[in-house]
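The complex appears here without one of its protein chains, the remainder shown in place.
For clarity, chains are labelled A, B and C in written order, and residue numbers in each chain start from 1.
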Amino acid sequence: MGLLRYTTYRFIQAIPVLIGISILTFILANLTPGDPVRLMTQGQEVTPEQIERIEAQYGLDRPLHERYLDYMAGLVQGDMGHSFHRNRPVTDLIASRIGPTLLLVLSAYAFALVTSIPLGIIAAKRRNDPFDHVSRIVALFGVSTPSFWIGIMLILIFAVQLGWLPSAGLVYPWWSPETYGHSGYFEHLIETMRYLLLPMIALGTLQMATLMRVERTQMIESLQGEYVKLARAYGVPERTILRKHAFQVAQLPIITIVGLNLSTALGGAVLIEFVFNINGLGRLFYEAIIQLDYQLIMGITMIIATMFVIGVIITDIAYAYIDPRVTYGESE
Amino acid sequence: MANNQNLWARRRILATGGAVSAATIAGCIGGNGDDDNGNGDDEVADISEYQHDGEEPDDQDRSDSLEFLQPADPDEDYDPVISFDSYSMQVANLVFDGLYEWDDELELEPKIADGMPDEEDDGETYIFDIQEGIEFHNGDELTASDVAHSFTAPVEEETQNAATYAMIESAEPIDDYSLEVTLEHPYGPFTMSTMAVPVVPEDVRTEDPEAFNTDPIGSGPFQFAEFQPGEYVELERWEDYWDEPMPYIQDIRFEAAPDDANRVAQVLAGDTDVIDTVPATEWDEVDGADGVRIHGSRSPSYMYLAFNCNEGETTDPDVRRAVAHSFSMQEFVNEHLGPAADPLSSPIPEVTDESGGWEFPMDEWEEEMPEYDPDQAQELLEEAGVPDDWEPRIIAPEGGPREALAERIGSRLSEIGYGADVQGMSFATLVDTYNTGNVDDYEMYLLGWTGGPDPDVYYYNLFHESQEGVGQGHFYEGQGDFHDNILNARESADQDERRDLYVDVTEEIIEYLPVLPAYSEHNTMAAREEVEDIHAHPSVSYNPRIVSDYQNTWIDE
Amino acid sequence: MSSEPLLRVENLKTQFFTDAGTVRAVDGISFEVHEGEIVGLVGESGAGKSVASMSLLRLVESPGEIVGGEITYRGETLFGLEEGPDGELRERDDMLSNEEMRTRIRGNEIAVIFQDPMETLNPVFTVGGQLREFIELNRDLSGKEARKEAIEMLREVGIPDPEERYEEYPHQFSGGMRQRVLIAMALACEPNLIIADEPTTALDVTVEGQIIDLVDELQEKYDTSFVWVTHDMGVVAEICDRVNVMYLGEIIEQAPVDELFHDTKHPYTEALLNSMPRPDRTVGELEPIEGVMPEAISPPSGCRFHPRCPDAREVCQRVHPENKEVARADGYPHNAACVKHDVFDVGYDESVPLDKEPQMTASTPSAGDDGE
Partner (left out) sequence: MAVGESQVGSGSEPAEKEVEARTGWRNTLKKIKRDTTARWGLYVIGFVLAVTAFTLVDSNLSRFTFGAISDFALAEALPVLEHPERLPAPGEAETNQPPMFHADGSLSNPLGTDPNGRDYFTRIVYGAQVSVSVGIAATFLGLVGGTAVGAIAGYYGGWIDDMLMRAIETVYAIPPLILIIVFTVFVSGGSPDVRFAIIGVGIAFIPVFARIIRSEVLSVREMDYIEAARAAGVKDRNIILRHIIPNSFAPVLVYATLQIGVTILIVAGLSFLGFGAQPPTPDWGEMLNTSHGYMHSNVWLSIWPGLAIMITIMGFNLFGDGLQDALDPRIND
């Protein structure tokens, strides 16, 4: 099976999971004790007629399964319902907020990968050296410290005390530089980086630490591989062994973990966006929860889960691309 | 998250005539949490110390720009007919002029109107004259029919603001520059609450109401420049503004930062120019920080503890009195809110009393309030036959001073041998709970309300029986003509008569305590020192006022 | 046979420094390999054969280290120590640097065929790619020529459709095929010496036979010398010219293959031979060696084999026998390290035979790393 077919196959395979997610969020949203209309109207004075109208509008007067099918029908057409609290289509709200979250999560990943892989490799190579010990301790701190706490500390130190970096928000590279009064694209990008730096580190530290630990273990294992012995016995330079022979094999588990950790990163985005006042999906989710904005909560949960599923599929494909042993099409 | 409830601070203040929105009870404007400066004995700074005299710039030809951080996400409704939240209205109030506007003492001044109206038919008819030559941003002239439309549209379109204008029977232009407004019945609060209507251009608005809501046109000093939903709104100075003075500020950008800590961080770090609402928890830090000044004003906000008079132990006035004696409100407010609030002894904040010229016997009422006296509290509870294991459920908006107050009451009750079951709730849940009258849901609740210069806003919504189960959950039946007095005061235009009725009502409240007044939170902003001549206004939605006859904000580079 | 051997190993010592103690994995072995010769290195697992063979290339992994002895390849010192001015041992000046080892010796002079064909090829690169990489590295060929050479080599080792299989990945090859690839790799670099580290152990018997035939054939064709590491006496009989038998890091018997089989001089070799099926004996005569080999971390005193030796006497516990010439055949010495031979003259005949139970786990020290 070719890569294209494999990709299609993986996406088709994800459909039941996505349906499952929609059912799950729908059930959760309907578990709430209390009258949904009252929650929706947040205690404003409403006449019985208004209640009926709202019920009819949201189909609350019909059985659960019918409402679910309606919801699904909407989903298929890209309609995720209507946010009562904000009086806007959920799809629009999500569309306007997904960019910052993607920017944040992807940059956190970029940061994690760029730092963790070289560090992990060096640590593996210099196993039990001081460098290894220091980097292991750093990684241990990384996996043990709450990201939001790191964020708070970073703000206090680098924004408030030192004043080096901005304390909140993001600069969106996809907006024009004029929006921010930047003189050109160069300044625009510099500013984007400056704004991104602290939240990226806060969110990326856990990923970095996790990946660094995995990378180190995998490299140690890979460096003990027979193929490394073979390469050495044939006079392959150590650098090539490290960068090519051992590295390529060690990356396979990393790819999988990068995919699965997306789950942690997306969850962490809620906290980081909160702490850094970033207008992404995470903060929208937090606000929707506070406001008990049903349709919005369901919509965001769906989208975040979908992002995770897609992320996993992408990493699966990458894995399949790199590891020739994967025979496309076999479910695991 | 300390400031969660800000997310529900929906109702724009001072326009709450007959509004019966439970959302209004959010009413929270000020910060929250606890104060840093420790002991309750400490002298707490008065908010008037945070009003700074403005200076005039040397160079008057300015085009400064300002970034203003709001403490909550606005609903992004910028059409004042529709807009129902303070933070959208902060933007809208710069785009629109009111027929009348409040000054920084909450006194009403004509803006678009030419002088005060003629009142006829014992307060059932008002004739307004408006100034000639006022133009909207699109160049159309503002006429009486625009004002009439502004009065009647909320009711005709059944927007959430309808209650404010519900008593208006008709608003008819007499000519281009005068109109007649007829009420269904005399309505006491009309002058002080309803007349401050922002004026919208009828033609443009009715042509495409939805577009108008996100790209509004008014006659105010600023016009819409750019709007990025969920991100920011940018206003720019309208160079042909009809009134004096012309603002020094050229651009204003509004963004939201709901997390208190983050908002404070931004102003401390100099990442923004002004933040709305200084949390009481960070007051001293912000106050002491280099390069930042706090600007504050009293506000008509009113926080209270209400008792369930429908079911349970708290139906007995003695039990309510006992609870009031069991803790010290003064101590709590000083300790947790410090300069960010003043304790209250009646449902009417000081600024309401003063701006409306009511001259209520505030000092006397303060004397009559129950004092901290745990022995008496214990005695009262024992006499009332309250069971020893009494642990009343107290509900409050989670995070912030009201939950802290609930905890404080609980802890004090436990010191005299009882306890409390404190439940911090998300606002959405709270509004579904606090007005059931069910003893299992609550025996006490802590909420707030923001009104304006007219007491009706407080008494009618929070005490009148017609609002039971809507904006109030204490279900207090009242002695004698308690409820009639409230209604009569509402439907009278005679201020002396109204005053007497309100004094009776208030004294009964203090005696029977269906509700224990708690404190009034101030309106505050923190601005970088470079921001000159910016004054905090008592009304949240008037901040930042930028330009008025007493201020013209500028940036001292 | 020229008088100067291709490879001479003298008193080689390789030790592993672990938390549990020093493991003397190779403890002073000496042997020679001449041009065109296949020399066997035989012993049970744990005897130190693989460490010894890796020591030849100076590829002992941490915490292992070559601590003594001398390895000379064609007059060049692969390893050699001398005493420094302060009496400490230091590397000799003429010893090849790591860089020289890598560029001049490994691959192009001495190549290796590893034990486990399944694990040895890198799973994420094509077979051809790996082959070509090594050829390029060791033979100064351009990429194109190397590729041609690689395909040629694949054909040579009997892989059908080599052009196509060149592009395939290791997992698409069977075990035997992979071993052929490894052999191709070794031969393609045109080394003078190939160390074959149990190259057939992981294969089943028919495939093993094919591979051995292939090696035999190719060895004749290219006249490459081999050090053939194995635990299988049958393979030794089939392929080797001369044999070194290792036990616990020491060589205990050295002889041309026929000599070793027909005039065995050491009881351990005897035991090894008795434990394997031979065409000249019946199955009923198979005798397993008693006990298991002790670990090299704390070898028994005296003769290291004595706890398992059927001929052990009291003296064996005390005297550690050096490997000495006990006979001579075809101009090669037949060495053995057993005091029962007269050359040792330590009073074996007078010594009391050890009355010992079969020791199941002869003085097995506590669990620890065995250094292999």
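Simple rule for what comes next: contacts are C-beta pairs under 8 Å (C-beta built on N, C-alpha and C of every residue); 3 or more make two chains touch, one makes a residue touch a chain.
Treat the numbers as computed from the prediction; the structure is a model and nothing was measured.
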- [ ] Based on the whole complex, identify which of A:Ala112, A:Leu271 or A:Ile317 touches the chain you can't see.
- [x] A:Leu271
- [ ] Quick one: say which of A:Gln77, A:Ser144 or A:Ser183 touches the chain that got left out.
- [x] A:Ser144
Task: Among A:Thr7, A:Gln251 or A:Thr301, residue touching the chain not depicted - done: A:Thr301
Task: Options B:Arg205, B:Arg408 or B:His522, residue touching the unrepresented chain - done: B:Arg408
TODO: Can you work out which residue in B:Ala261, B:Met362 or B:Leu501 touches the chain that's missing from view?
DONE: B:Ala261
TODO: Kindly note down the residues of chain A that lie in touch with the hidden chain.
DONE: 16-18, 20-21, 23-25, 28-29, 31-34, 39, 128, 140-141, 143-149, 152-153, 155-156, 160, 217, 220-221, 224, 263-264, 266-268, 270-271, 274, 285-286, 289, 292, 297, 300-301, 304-305, 308-309
Open item on the list: I need the residue numbers on chain B that touch the omitted chain, in ascending order.
Closed with: 1-4, 32-36, 38-41, 259-261, 264-265, 268, 279, 281-286, 327-328, 331, 335-336, 372, 389, 391, 398-399, 403-404, 407-408, 410-415, 418-426, 428-429, 432
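One rule holds for everything that comes next: only the chains that are shown with their structure count from here on.
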- [ ] Provide the labels of all chains in contact with chain A and in contact with chain C.
- [x] none
Open item on the list: So, comparing C-alpha centroids, which chain is the farthest one from chain C?
Closed with: B
Task: Two chains sharing the most contacts, counting C-beta pairs only - done: A-B
Open item on the list: Centroid of chain A to centroid of chain C, CA atoms only: how many Å?
Closed with: 53
Open item on the list: Measuring centre to centre with CA averages, how many angstrom lie between chain A and chain B?
Closed with: 40
Task: Distance from chain C to chain B - Cα centre to Cα centre, in angstrom - done: 90
TODO: Name the residues of chain B that each touch 2 or more other chains.
DONE: none
Open item on the list: Quick check on the complex: what are the chain A residues that touch chain C?
Closed with: 224-227, 229-237, 245, 248-249, 252, 322-325
Open item on the list: With touch defined as at the start, can you tell me which chain C residues reach chain A in the complex?
Closed with: 57, 59, 61, 102-103, 105-108, 111-112, 114, 116, 119-126, 133-134, 137-138, 169, 171, 182, 185, 189
Task: chain A partner contacts - residues on chain B that touch it in the complex - done: 1, 4, 7-8, 20-23, 73, 75-76, 160, 226, 229-231, 255, 257-259, 261-263, 265-266, 268-271, 426-429, 431-432, 435, 470
